[in-house]
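For this view, one protein chain was removed and the others were kept in their places.
In this document, chain identifiers A, B and C correspond to the written order of the chains, with residue numbering beginning at 1 in each.
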Amino acid sequence: MIGHGFMGAAHSQGWRVAPRFFDLPLDPQMSVIVGRDAANVEASARKWGWAETATDWRDVISRDDIDVVDIVTPGDTHAEIAIAALEAGKHVLCEKPLANTVAEAEAMTASAESAAARGVRSMVGFTYRRVPATTFARDLVAAGRIGEVRQVRAEYLQDWLMDAESPLTWRLKKEHAGSGALGDIGAHAIDLTEYITGQRVTGVSGIIETLVKERPLLGEGHGLSGTASAERGAVTVDDVALFTGRLSSGALASFEATRFRTGRKNALRIEISGSTGAIAFDLERLNELEFYDATLPSTGLGFQRILVTEQDHPYLAPWWPTGHMLGYEHGFSNQVFDFVTAIADETAPSPSFADGLHVQRVLDAVERSSEAGSVWVSTGD
Amino acid sequence: MIGHGFMGAAHSQGWRVAPRFFDLPLDPQMSVIVGRDAANVEASARKWGWAETATDWRDVISRDDIDVVDIVTPGDTHAEIAIAALEAGKHVLCEKPLANTVAEAEAMTASAESAAARGVRSMVGFTYRRVPATTFARDLVAAGRIGEVRQVRAEYLQDWLMDAESPLTWRLKKEHAGSGALGDIGAHAIDLTEYITGQRVTGVSGIIETLVKERPLLGEGHGLSGTASAERGAVTVDDVALFTGRLSSGALASFEATRFRTGRKNALRIEISGSTGAIAFDLERLNELEFYDATLPSTGLGFQRILVTEQDHPYLAPWWPTGHMLGYEHGFSNQVFDFVTAIADETAPSPSFADGLHVQRVLDAVERSSEAGSVWVSTGD
Amino acid sequence: MIGHGFMGAAHSQGWRVAPRFFDLPLDPQMSVIVGRDAANVEASARKWGWAETATDWRDVISRDDIDVVDIVTPGDTHAEIAIAALEAGKHVLCEKPLANTVAEAEAMTASAESAAARGVRSMVGFTYRRVPATTFARDLVAAGRIGEVRQVRAEYLQDWLMDAESPLTWRLKKEHAGSGALGDIGAHAIDLTEYITGQRVTGVSGIIETLVKERPLLGEGHGLSGTASAERGAVTVDDVALFTGRLSSGALASFEATRFRTGRKNALRIEISGSTGAIAFDLERLNELEFYDATLPSTGLGFQRILVTEQDHPYLAPWWPTGHMLGYEHGFSNQVFDFVTAIADETAPSPSFADGLHVQRVLDAVERSSEAGSVWVSTGD
Partner (left out) sequence: MIGHGFMGAAHSQGWRVAPRFFDLPLDPQMSVIVGRDAANVEASARKWGWAETATDWRDVISRDDIDVVDIVTPGDTHAEIAIAALEAGKHVLCEKPLANTVAEAEAMTASAESAAARGVRSMVGFTYRRVPATTFARDLVAAGRIGEVRQVRAEYLQDWLMDAESPLTWRLKKEHAGSGALGDIGAHAIDLTEYITGQRVTGVSGIIETLVKERPLLGEGHGLSGTASAERGAVTVDDVALFTGRLSSGALASFEATRFRTGRKNALRIEISGSTGAIAFDLERLNELEFYDATLPSTGLGFQRILVTEQDHPYLAPWWPTGHMLGYEHGFSNQVFDFVTAIADETAPSPSFADGLHVQRVLDAVERSSEAGSVWVSTGD
């Protein structure tokens, strides 16, 4: 595993726990964790249970005893590491967003496709596809339970930047994060829309905006938890992204990604309205899915709150009995299960780098639309 | 109409509005309103649109041009008025509780039955049966949509007495109110249980309790809005009633009526669990009914929030289009519709005085159980 | 009252009920109801309690004994009637949208302003401002309880057109309705945003679209309830409108108006995110307001579900005790109270025709933006 921030913790938990619940066809070992600072990465290794540490990812990629590389670094480093790993014949799981630019994502996708021809697998970590409720939503749509998709509303609402004195971390700098709310959380809203509907976003009109334009520089420490200094620097990514997209079928979808929706902590929500039904999901209640069956008699219509904790629901069988809730991190174990299974089965895991590239193209189109007064921009699909 | 307090306002609104929405088979006139204080009743007549006033109900009952008597006085006066009215050949709508004692309720019921033989109609005002969602709940149960009733939970939760300095109104004195939370709101929980399940409560075990035993006497004014004086008097009715009942089928039901459930304003709630489904209702969201269909596949189970505002739902057709909400008072118009229709059709309106008597017997059994250390007491059914 | 469709019923109920609950400074009489078809309007008069009928509104406007004209006809007739009535010195209440075009709305506003100089009052019927919860929301924002507005999300979601065989009523023809979801319900979302925030929408980018482009022509009957014929005609108004707006303060707002959000019956929702708090409202739960106070300690943060049924809440005192719900129609009584009070007090009622004109300008800007590939269009503010 390359990287050891917040995502490092989540992925580590996925690797540690998955084998205890799922019958994995392979037996993954938590071998080496890589970080630039030897002391820090050593601490992470102890904490999360990795056998060895390294400070140069190139050394690890060249090792014969490494089969899988899991990339959880900031987006600006993904392309270089992933391409090198794929070329070295390692299966690659790369955290989203796939990259910070379309060009990087294209290079990665090309590399992934050529690697696939050699049996080397790659996957991008849109983990929210692996919440049982979202997978189940996809299944319902695929089974025709809501008919034709008529409209989509997808939003990812947070409020952790509402304090104007919150410091200028790497997530607020374009050179590291690529973009702000748009790429960090809007990407999930786009991916979930495409995943559940089985369609692509083909064009967009949007606006992105930075609400708090300067923030205190980080003093000591780093990451989300660093302390603020007296000096201030420019926020170079967006705080809010509002956009409308058109799907392959012609249906309209409206999107919002924001870190300023006061009181909303982690509300990735999606509602899909179809010709014979609808579904609604909210990550703040991740064990629930709302389903509306418009084919019922008029007196019996209504959104149904399904507790997605039955043994027959996606991913659920190896976990707990009905009514016992899963949390945020279970998606990472489910992801490990899918990735390891694909490697063992010699099939292409999903979402692919091409899927990640497509999301990148949508993000890019939103930025270009915003610069051009919100005119419609095609994503190339 | 005899009486002119809070219920007078609600019933007046029922009489005024019903003819504007429903096609009534008769044309009710708001003729005379009766109250002991001439000035007060005059003000009520003007406010609510009654043509005349009177201070002695006996005078009104003896008038030939009066066909219907609507009784909205405190419970201790119901028996005398209702019996006199029925004997005078007037159709009687009597606000719940039917009476303050079983003996009074028995006399009223006997009178109602003998009046019915002469074509004189009587009905007790359990208005919450006429919320479209509760009527629809009854229809679902009657249609077998939840199978056999297995368990019932019925509760009526308020908190308006949680302030220990709230004054000693007539509702807190046994001689006027008969009982406290038990008779005032617990009666609704019992009636709704019997109405929706179509069963009787045959026995109970319970406890009633007064939490605040003394309160400031009312100074000037009266009713809910009177101001408190420095002197204090004993609260002689219960604040909380907790009881378990057995239904005709043997199923258990648990009840709670309280004016001390902090934060709950008017939460008359009922949940009925059946062998193939369940329903849940909350008066604080009176346009909604939750329905659970246990016959669906395991992955598709979940309580459904039905907006009971469709044209095909009970009582809804004459009101507003789908999605336009009804309020508290609409039940009173629906009640007028049912009562007037029964008179015109020469059928027995429901709930009958016998239904009201039965509720009174349950209330009485709860009080006796409470006095006897909560042992089970039969209601005589 | 001119007109006697759905809005006629609602306004009639407002005029009938308001005097029974509010202490009105004047005593409004339900004098004449006007409709083109003598038999139909006669039926409406009987049903809703109007003393006389007329088939030509000009006759009524010229009568000396008429002081107030309430216009509830389709939007294409508003301008002519309202201007004539104002010139005849009648106070005018005009149902929204003020008009079908900006030009008409401008003429009406000019007329209203000149009438105001002569003491003649005018108001546009954005009734959802008079739901106690929305008025209370405005009060909270005005009192600074959410700080500076950072973002707004306003949506009005219905699904009554999701059936492609639903017939082509006047609401689906541009010549009568002016626009579709945009003007019919989007107008409410815009008005509520401007009302609660106290700001104007100064520019927009949007898209409007007709999802079902042809529908069966109406055979016999008319209105929403007409039956469909075999022939089909073109739907000339939008089914869905998605747009982004900028408020006077620079804050972004995103809007959606649709008749295709499957399962949403009447969901006018607004959420306003501020620097120190947030509010959220949903018309499907119109007695509730959600409020988030961001100044509380971090462990105590959370949206609060306020039951807006306290005596101290706006409009509530004359209605029912705490916890007794209001419905859709109460806003019309509240509107009558405000309008009559303004007439008696010789003050300008709100929302004014100028407010209605501004909403019309926003609607117009959305249409122009949509035609121009969603580029930003100024509303002129």
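The rule is simple: a contact is a pair of C-beta atoms (placed from the backbone, for glycine too) under 8 Å apart; a residue touches a chain by one contact, two chains touch by 3 or more.
Because the structure is predicted, anything quoted here is derived from the model rather than measured.
*Asks:* Determine which one of B:T55, B:T101, B:Q151 or B:T202 touches the chain that has been left out.
*Replies:* Only one of B:T55, B:T101, B:Q151 or B:T202 touches the chain omitted from view, namely B:Q151.
*Asks:* Could you tell me which of B:M162, B:L217 or B:A348 touches the chain that is not displayed?
*Replies:* B:M162
*Asks:* Which one touches the absent chain: B:S254, B:Q311 or B:S350?
*Replies:* B:S254
*Asks:* Give me the chain C residues in contact with the hidden chain, please.
*Replies:* Within chain C, the residues touching the omitted chain are 136, 291, 297-307, 310-313.
*Asks:* On chain A, what residues meet the omitted chain?
*Replies:* Residue positions of chain A that touch the missing chain: 6, 10, 12-13, 16-17, 20, 47-49, 158, 160, 224, 265-267, 283-287, 307, 309, 320-330.
*Asks:* Of the residues in chain B, which ones touch the absent chain?
*Replies:* Residues touching the hidden chain, for chain B, are 146, 150-151, 153, 159, 162, 205, 207, 209, 211, 240, 242, 244, 252, 254, 256, 258, 260-264, 271, 273-275, 277-278, 292, 294, 301-303, 373-376.
Note that in this section only the chains that are shown with their structure count from here on.
*Asks:* Which two chains have the greatest number of C-beta pairs in contact?
*Replies:* The largest set of C-beta contacts joins the chains A-C.
*Asks:* What is the distance, in whole Å, between the centres of chain A and chain B, each centre taken as the mean of its C-alpha atoms?
*Replies:* 54
*Asks:* Compute the distance, rounded to whole Å, between the mean C-alpha positions of chain A and chain C.
*Replies:* Result: the chain centres lie 41 Å from each other.
*Asks:* Just how far, in Å, is the C-alpha centre of chain C from the one of chain B?
*Replies:* 36
*Asks:* Which parts of chain A, given as residue numbers and ranges, touch two or more other chains?
*Replies:* 301-303
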